[in-house]
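Have a look at the structure that comes next, please.
On to subunit A.
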Amino acid sequence: MKLIEVTNRDNGPASNATKIKVRGLNLYYGVFQALRDINLDIIEKSITAIIGPSGCGKSSFLRVFNRMNDLIPSAKTEGMIELDGESIYARGCDVVELRKRVGMVFQKPNPFPMSVFDNVAFGPRRHGNHNKSELEEIVERSLIRAALWDETKDKLHQSALSLSGGQQQRLCIARVLAVQPEVILMDEPCSALDPIATMKIEDLMRNLAQEYTIVIVTHNMQQAARVSDRTAFFFMSEDRAGILVEEGPTTEIFTNPKDKRTEDYVTGRFG
Partner candidate 1 sequence: MPRISPKTSERLAKILLWGAGFLTVLILAAIVIYVLVNGVSEINWEFLTTPPIGGLSGEGGISTIIVTTVYLILITIFILTPVGIGAAIYLSEYAQDNILTNFIRYAVETLAGVPSIIYGLFGYALFVSALYLGHSLIAGALTLVCLLLPTMIRTTEEALRAVPQEYREASLALGATRWQTIWHVALPAALPGIATAIILSTGRVIEETACLYVTLGGSAAMPRSILSGGRTLALHVYYLAMDTMAFDKAMATAAVLIIIIVIINLFTNWLSQRFRSAYTAMEEGRP
Partner candidate 2 sequence: MRKVFAKWSTGILSLVALAIALTGCGGALSGTITESGSTTVQPLAEKLAAAFTEENPDVEIIVQGGGSGQGFKDAVDGISDIGALSRELKTEEAGQVVKHVIARDGIAIVVHPSTTVSNLTKEQVRDIFAGNITNWNEVGGPNQEIVVISREEGSGTRGAFEEMVMEGDLITTEALFYNSNGALKTAVAGAPYSIGFLSFGYLDSSVKALSINGTPATVENAKSGVYPIVRPLLFVTKSEPEGLVKEFIDFCLSEEGQAIVEEEGYLSVT
């Protein structure tokens, strides 16, 4: 049974090189194990969707890549995660440097309570660029890339909070682009948006995938099917730890899943 149409795309992944390599990943919050023995390759310049029922550790998994879990004192990560062949949890790894390379877009649009311009310029400024004309250029380029320039070019110095929800989320994407990351993590970026805004973001994602490696967590299976090149299905084991059930090209996961649990999930039998 097939409920979801997978969009056929000619462009597909631009390459087959592995950007991020995860081997034997275990994540704990105190005594609770949130993720168990995850092995996954993220392909460069493609979109990888992570799907699965609530509470199976999808967001936690995403936060492994830019070490946002470090903010939780009880969090402990085991295993190997490599970005371009270098371990990101190694002792010498600079978290700040890592987060410049791995950007993140959050579930709810979270622009700072500053102007549109200052929001986009925030990252470059923090990384030491205070040249006005360079900043203007970066802001314009990033907003164009995030398909927001036309709507905001006249109100760059107005508060970012005056934008609509969809615009705010694209602003957050522009803000990430301004830092020139290699990987963009998106944690349910459309869950707080209406369908039209969602569509705009999805178009944007496809567009960005030509240059960036994108990992997206989504609840919305249609969305995963529409935008992603590859899909990873997460599930909860009996002790509530998240496990990776199956991973592969999106078409295959949605049309010909190998695992019974995946099939049940994508056909909407539960979840």
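Keep this in mind: a residue touches a chain if its C-beta (ideal position, glycine included) is under 8 Å from a C-beta of that chain, and two chains touch if they have at least 3 such contacts; residues count from 1.
Picked so that all candidates are chains of the complex that A comes from, given by their letters.
In this text the structure is predicted, and so the values were computed from the model without any measurement.
Every option in 1 or 2 comes from this complex, but the candidate touching subunit A is 1.
Contact residues of subunit A toward candidate 1 in the complex are 96, 126-128, 130.
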